[in-house]
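This view holds just a subset of the chains, kept in their places.
All chains are identified by letter, namely A and B, in their written order; residue positions are counted from 1 within each chain.
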Amino acid sequence: MTLFAWPDTQTVKGQPLAQRPIDVICLGRAGVDLYAREDHASFTEVSGFEKFVGGSPANIAAALRKLDVAAGFIGAVSDDGLGRYVSDYLNSIGVDTRGLETIDNGVRTSLAVTEMSADSPEVVIYRNNAADLGLHPRDISAEYIADSKILLISGTALCASPSREATLLAMQYARDHGTLIALDMDYRAYSWESPEAAAVYYHLATRLSDVVIGNQEEFAVLESMGINTSDDASIAEHYLQEPTRLLIIKKGHEGSHVYYPGGDFEKGIFPVIAQKPFGAGDAFAGSLLYGILNDLSLQDSVILGSAAAAINVSRRTCSEAMPTKAELESFLQSHNQHFPTPISGDENAG
Amino acid sequence: MTLFAWPDTQTVKGQPLAQRPIDVICLGRAGVDLYAREDHASFTEVSGFEKFVGGSPANIAAALRKLDVAAGFIGAVSDDGLGRYVSDYLNSIGVDTRGLETIDNGVRTSLAVTEMSADSPEVVIYRNNAADLGLHPRDISAEYIADSKILLISGTALCASPSREATLLAMQYARDHGTLIALDMDYRAYSWESPEAAAVYYHLATRLSDVVIGNQEEFAVLESMGINTSDDASIAEHYLQEPTRLLIIKKGHEGSHVYYPGGDFEKGIFPVIAQKPFGAGDAFAGSLLYGILNDLSLQDSVILGSAAAAINVSRRTCSEAMPTKAELESFLQSHNQHFPTPISGDENAG
């Protein structure tokens, strides 16, 4: 039996997971990334920028689509040409955008302008009065969430009202209807009014989530509540509590440490020459969810995620650089591994 | 065995409830009430006002003190003469005010100015940038909450940041340390940014509370989430869920409807000539908690609450008009009842 035992899961309300039309709804920001045209050049030096869709949950949706996973999106963009671009792009790659609102009250679609280099390029982020944070609880449809197997939450969606309340409401609807919740911590301190407020909402959110993914710096958000997060075991002690059944601690070059109710394991990364430092986490999350949805073992799901991360950072773009299944197969072959197959029975955690 | 089985309750962290030094910590606003000197006169007509301490959780703390219950307070007042008055008053009646913050950044202590009449006197409330809503998660001490048997939350404390986060944090600490949470809905729509936001936080709060008290209008706050609250049974279906073990629907002149895991019962009121429409709910809550703390049966606890409510509204003031045990005894005797005694064994629910 697989970790989440999709076919057998009987939800409180709504139809069984296996019969739901959407695999994953990603909730949070979708914005525009502008990548410097020239490498290793400062903002003063570059001549211009390439244009892509970005934002962690949008990147994950793109990663899922490349793997033919049925993905939906809940978020908000501005009522202007850049908002339309984001919406057009998501539609063009087959993301269901019925949950993507357009807001016309002065908000602006999130914009990240970045230099290009492998280590610490400067990124200037335009998120003052960001459209995605204007997502309102009124915009959240219980029926839409009930149509999905998984709800992927970007923690940044909790950083300000009314997106905060919209996100909490979506999570409540998910719990009511048996939709699994995967929380990508995505903690950016500058977005929050205080570290203490961040701790309160991350604590609430992790207690509503089935899967929690983050890195050590992100998990430390709870320290203001007196929770020790100084090592993996301490993190797991707090974060792997009901209803959370899967905790993934991302450790950069060291790979990841995975905890589940019955045990834990560590996995390394596939070393590649990176073109940029972003994209790895979103690629990882997309392939991990693919693995979970396809009854791959946890170990195999994590390997797939690591391969996707490696492929993404070795390319110059982000949402557009998510690998297809064929590319993953090819990559794994070149590393003397093969694309994993579904497990059967109780062999999951290992 | 009594409802909450104090002596036997084994908490996750901290000492057993029976050994805790504080019985009830009330969390929320404490402010100033100004009552018109003359009855049945408009604001234009009255010559002046009498001064009292008010605010629902402060009134409940006052009610508890009259019954010799060890009460503490978590809240905030302004750094001025009216803030000091509130703090001085709570100290003078024996409330532990270690959790009462003083804020000096332009906030003002909540102020309610009211006409005097039994039915619908106008009340003008000054709560723009109210001190109590400035309570910050940094002000919340896990140790202090661990020292109390019960944490009484006024729902209004959830209406705005940072009080919202401070309140959620206090509730999380209470759950972590086995402190019982009693939530008085105290829903005032005008305090909230939207009905949907109110629904989100009330839903979260009721899912963290052991006891929930409110009236039908207040429980209807969840209707924007598609939850039916059209009658008592519907309300109970949603609100009496883990961990909530006691739900009290206050019904004005019709008394109250009480739900607990094993059943439900209704109780009428003691009819009196009212001097004013406020104070009844806070007097009720205070005596109810007294009953719970003293192993009275649920039925007896509710009767005691109703008697206290009747006494309070028949007087001209509010916090200062909370009855003593002797006054409750005398009132019950005059209604051919006697002051209830603790139950033993399993006879609680009835």
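The working rule: contacts are C-beta pairs under 8 Å (C-beta built on N, C-alpha and C of every residue); 3 or more make two chains touch, one makes a residue touch a chain.
The structure displayed is predicted, hence computed values, not measured ones.
Taken as a whole, the complex in this structure file is built from 4 copies of one protein sequence, with 2 shown in place.
Following the convention adopted for this analysis, only the chains that are shown with their structure count from here on.
Separation between the centroids of chain A and chain B, computed from CA atoms only, is 41 Å. For chain A in complex with chain B, the touching residues are 136-138, 142, 161-162, 165, 168-169, 172, 193-194, 196-197, 199-201, 203-204, 224-226.
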